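Below is a slice of the complex: some chains, not all, each in place.
Letters A and B name the chains as they come in the text, with residue numbers starting at 1 for each one.
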């Protein structure tokens, strides 16, 4: 039932594809990332990894908490001129794992503020919820903004279901060639679709994906002035408490995403 | 890869399931429905039905445009006391189709205003986007509300991506045993998951589902004073223009949804 007469990459599918919430990949992104890396209590990351994933051999308890302020579009770039359909922010938790002898990054929790970003997540295996995400923005005029330069101070906050879940403050220290090490591998994500008629999954697949193209712009290392995680009855972010701060980063990036590959299918 | 050690009905899955955006079914709903039924241009509904679905034999161009104001929860009912996680509104377009000699209802387009409702849609095959949905509410005190009684006048509006997509006004006329005929069958929906590595679908399934329990409360027929559909570059609702109004309804309902059955798997 490949429905050749219906177009639209994902829901809804129609004869023209005009109404589809998503164009087909490739998807294009320009944006800023604010990253805080830390080590959590031993074993907490492992507890988030379903079989057959295994904890990373090195520094298995490392966590990256990342905020991103994105503009994104499909190949037509039409969303860029109707920016309510192009702009979104997200905050997400990345850990590392191993599968088949390789190290992968993996998003454990993620919140976004637009529907197109949420539906992309279903395709890419990101466990997306809606949230309210804010990041201090650098600006060339300093009256109410930090510079994107050493000394610049940036805050980032996350809320969902009317509760604040996380907040961080960093101060840029110096240019950096890297943006941390936790979110530096291809992503290994599960794509699940629960069965319609009972327990278990109609579809279960482990996929890997990464950037088809990646361009790094200005990148700074940062001191982490604050990182606070808050409890919530409907979240588990606070189950990854900060035991030791590793470091902070701020990076501007451009990304093209164009699919991935199946690692394992159930 | 059934991941027996991870719980959570859908994303994200963890060892405890606490963070899952959705509890497992059954799901419980109490709410109000405002329905407008009309006939659109011949063939427009058929153009929305991917094979092997066929147009309904009778009145194939009938469309129901439905607004709903819901409170919903899982078996624990805990969402009801943290109502930001229980309340949502939606507006959706229902048409009819035939498969295997039976008539089904089918949601062609739908907008909701909460993430948990959007993710439920992925499970149930509803092609959900986020929107802003409003319905006049009846109230026992008449200072700023219609009564849920003949003469009560109700408006309903839908917007998405900062554009108004539809609005309707109805006036209740008399109690009615039915709530229209378009949304009166089991739903036949596609559950699709696009392939991660190129065109086509990793999962394609036609499912049927309906209410495991259904209780109808007050139900009124209504005159349709207005129904207006607006154009949008990212929608196709206006491709179902109103050629002939059939009627309007207002109904209070209680529903339990507990899964469905596969009709066809690709």
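A few remarks follow.
Methods note: contacts are C-beta pairs under 8 Å (C-beta built on N, C-alpha and C of every residue); 3 or more make two chains touch, one makes a residue touch a chain.
For clarity, every value in this text was computed on a predicted model and none was experimentally measured.
Whole-complex tally (this structure file, single sequence, 2 chains shown): 4 copies.
Convention: only the chains that are shown with their structure count from here on.
Superposing subunit A on subunit B by their CA atoms means rotating through 180 degrees, a value rounded to the nearest 5.
Separating the centre of subunit A from that of subunit B, both taken as means of CA atoms, is a distance of 30 Å. Against subunit B, the residues of subunit A that register as touching in their complex are 1-3, 5-6, 9-16, 18-19, 21, 24, 47-48, 50-52, 78, 82, 84-85, 108-109, 114-115, 118-119, 121-124, 126-130, 161-162, 190-194, 196-207, 209, 233-237, 259-262, 264-266.
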